[in-house]
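Omission of a single protein chain aside, the complex is shown with its protein chains in their original locations.
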Amino acid sequence: MLEIKNISKRFGGVIALNGCTFTVPRNKITALIGPNGAGKTTLFDVVSGLIRPDDGQILLDGTQFVSQRPDAIARAGISRTWQQVRLFKYLTMLDHLVLAESNEDAKMFANLASQPRLKKDTYQNIIDRFGIDRPLDTVVTELSYGQRKLLQLAMALHRSHRLLLLDEPVAGVNQIIQEKIEKLLTDLKDKNETVVIIEHDIEFVRRLAHHIVVLDQGRVLAAGDPNVVLQDRRVIEAYLGA
Amino acid sequence: MFTPYATHILILIGIYALLGLSLNLVLGFTGLLNLGHIAFFGIGAYTSALLTLAGVPFPLALLAAGLLASVFGFFLMLAVRKIKGDYLALVTLGFSFVVYSIFLNWTGLTRGPLGIPGIPKPSLGMFTLASNQGYLVLVLIIVVLTSLFLWRLTRSRFGRVLEAVRDDDLAASVLGKPVFRLQAQSMMLSSFIAGIAGSLFAHYLTYIDPTSFFLSEIILVLTIVIIGGLGSLRGSVIAAVIILVIPEVLRFVGLPSAIVGPMRQILYAVLLIGVLLLKPRGLFGRVDLT
Partner (left out) sequence: MIAFQLLINGLIAGSIYALIASGFSLIYATNRFVHFAHGTTVTVSAYLLFALFSRLSLPFFIASILTIVGSGFLGWLMYVALYRPLKQRGSSNAILLVASIGLMILLENLMLLIFGADVKTLNYLTVSKGLEISGAVITPLQITIIAVAFVLLLVLWLLTRKTKLGITMRAVADNEELARISGINTDKVAIQSFILGSAIAGLAAILVALEQNIEPVMGTSLIVKGFTGAVIGGVTSLPGAVMGSYILGLAENYGIWFLPSGYKDAIAFVLLFVFLLWRPTGLLGLSKGTRD
């Protein structure tokens, strides 16, 4: 569904991505793994349009979109989360869910004319389902790190999307929240969603992913079935060597 | 009803409230430190003055003032679309210098340092707004309409999107929000209002020259916004009242007029620095200045 073809990017003297090529299969959970500095987050940045690659192509269902702006790419159906949670520090949880709901809110004149009724029940259900035990009108800076991660995930899922890019969804959270998130991701798997996850926890990946892509020094080292790939000697060496 | 003196002060408060509200829209709600805001004020003033002197009816000139300022607002936003932080502040400041310089040097159009005297009072057909009381009514109507408009806008979902752009424009774009378009709309609306304020200024004073649209003026407007507080519309209005009334106290103390001018500027500067040091969110600010 998502084809990464020969993507390269360098920052000054540092080569972040070096002819990176792989395909993300539809309706499957793909894990993107690799040692630190392998280029995983940079790749996400390129796919979501925040960084322009020096070379290469990206095709979503056959449509080229490397040169598009990040908001256009997002509207094309790509939802993304960040390893370090990025939320809007003066806004409430309710505000965030409304922002994720649709892009009708970006129309100035339409919103001056009329405002739709706020679907507070829907949003309450969402935060209940994600287990965030705070009122909707809480400003997000008052949430714990784990709650913010859950909110970020909730937003990414609530948006209409075709592809999810999740950057280390369980990094830095406690055991309880990690289990919560894993359950939510397993739900995605049951619903046949197309997801790419960057993760370091190998067992987590083994349980969850249908497909693994291993990145090292900006290029794909191996890709395929988790059990096969994780036995691959080159992969083991890359991790040990890092 | 009001004494002539009170009327005069209220008119100025109204004009500066418009400037404060519009700068707050772009700075407090959208996160753009536009130090060139005063240039739009000037563009509106000169446009309205020149058009009415050429025979254009006041309502059209007023509208044209806002629209032309808005067009410049768009081009400024286009120029700074990839710029942030203090660098953005510098470029917009540079823009205001360039505009000031045009007012000063394009003497064929603006009469340069001599300024434009004899700007006509607003008139529509047979009816001319000659009295200050009447002018106050005009200013108040515009301030109220603008305030209501901005209040409705900033309370709506659209207002939230602007604030999201302010807080983290990258995260906003990744949610699908068209960041540049939103910033441009905000800037254009802001400069439109500033242009209208410029027109009101020109037709009230009936004389304008480039010095009203330079550095010390942007500090005044910025002080109003910061003291009122970023992200608070009522803060900007209340701060405009405070900022314009306090120096008048100097007049009552009986200081000679040669002193009042610089004292007023010193007061504004001290207030600005004081607020930045001691109470950076100002009176009603919901957001920190960055």
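Per-chain residue numbering starts at 1, and chain names A and B are given in the order in which the chains are listed.
Throughout what follows, a contact is a pair of C-beta atoms (placed from the backbone, for glycine too) under 8 Å apart; a residue touches a chain by one contact, two chains touch by 3 or more.
In this text the structure is predicted, and so the values were computed from the model without any measurement.
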Interface partners of the hidden chain - shown chains only, full complex considered: B
Candidate in contact with the missing chain, chosen from B:A6, B:L60, B:L90 or B:L145: B:L90
Among B:F158, B:F192, B:F213 or B:Y268, residue touching the chain not depicted: B:Y268
Chain not shown, touching residues in chain B: 33, 35, 79-80, 83-91, 94-95, 97-98, 100-102, 104-105, 107, 112, 215-216, 218-219, 222-223, 226, 258-259, 261-263, 265-266, 268-270, 272-273, 276-277, 280, 289-290
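Here is the rule we use: only the chains that are shown with their structure count from here on.
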Footprint of chain B on chain A - complex, ascending: 48-50, 69-71, 74-75, 80, 82, 86-91, 95, 98-100, 103-108, 111-112, 115, 155, 159
Chain A partner contacts - residues on chain B that touch it in the complex: 149, 152-153, 156-158, 160-161, 163-164, 167-168, 170-182, 185, 231, 286-287
